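On to chain A.
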Amino acid sequence: MTMEASAFPGWEPKILAFCCQYCAYSAADMAGSMRLEYPTEVEIVLIPCTGRFDVILALRAFEKGADGVFAAGCLEGNCHFLDGNIRARKRVNFLKAELKSVGYEPERIEMFNLSASQGPRFAEIARDFTQNIVGLGPSPAKKL
Partner candidate 1 sequence: MTKELKTKSHLEKVLSLGHFAVTGELGPPRHAKASDVEDKVSHLLGNVDSVNITDNQTAVVRMSSLSASVLAQRKGLEANMQMVCRDRNRIAMQSDILGAAALGINNLLILSGDHQSFGDHPQAKNVYDLDSINLIRTLKNMRDEGRLMSGQELPEDGRPRLFIGAAYNPFADPEDYRVIRAAKKVKAGADFMQSQCIYDMDRFRNFMSRAVDMGLTEKTYFLAGVTPLKSLGMAKYMKNNVPGITMPDFYIERLKGVPKDKQAEEGIKIACEQIEEFKEMKGISGVHLMLVEWEHMVPVIVKAAKLIPRPNV
Partner candidate 2 sequence: MIIAERKPIDEIKTFVKGKEKILLVACRGCVTVCNAGGTKEAGILASLLRLDAAKEGVPLKVDELTLERQCDPEYIFELSPSMGEKYDAILSMACSIGPQFIASAYPNEKVYPVLNTCFLGGALAHGVWAERCQACGNCIIHKFGGLCPISRCSKSLLNGPCGGSAGGKCEVSKEIDCVWQLIVEKVTSDGTMDEFLSLELVKDWRTSRDGGPRKIAREELLK
């Protein structure tokens, strides 16, 4: 699916989704098999738990041209490794502040929580997040 025409002709957002194998990754799978539409710009990276989601991974993604990054983990209280998703949220909040400090919109990084059975929710997250990134435009690294 292509997003509606943006204010930046020729630009298509690049979005990276770090998905926990126990929930978001399965949900994305389900969204696919249910033939639910979500933006093709969202590239999924499988991680064993959002506890593995690292600040550096996200920063490198931005350096390499990502316009938005999100981590998607289990519902709070349901982490397979107890608190990987809680830690991930803290890292995301840390990253928001760090990105802001160098002039990047904090909304380019988000954390979501969902369960493996929420295929439609995954599609919705992917659509909404992409929509927000389209609203923000290309990453400041690429604007010039």
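On how the list was made: all candidates are chains of the complex that A comes from, given by their letters.
The definition used in the following text is that a residue touches a chain if its C-beta (ideal position, glycine included) is under 8 Å from a C-beta of that chain, and two chains touch if they have at least 3 such contacts; residues count from 1.
Values in this document were obtained by computation on a predicted structure and should not be read as measured data.
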Direct contact with chain A in this complex, candidates 1 or 2:
2
Quick one: which bits of chain A touch candidate 2 in the complex? Just the residue numbers, please.
55-56, 59-60, 62-63, 98-99, 101-104, 140-144
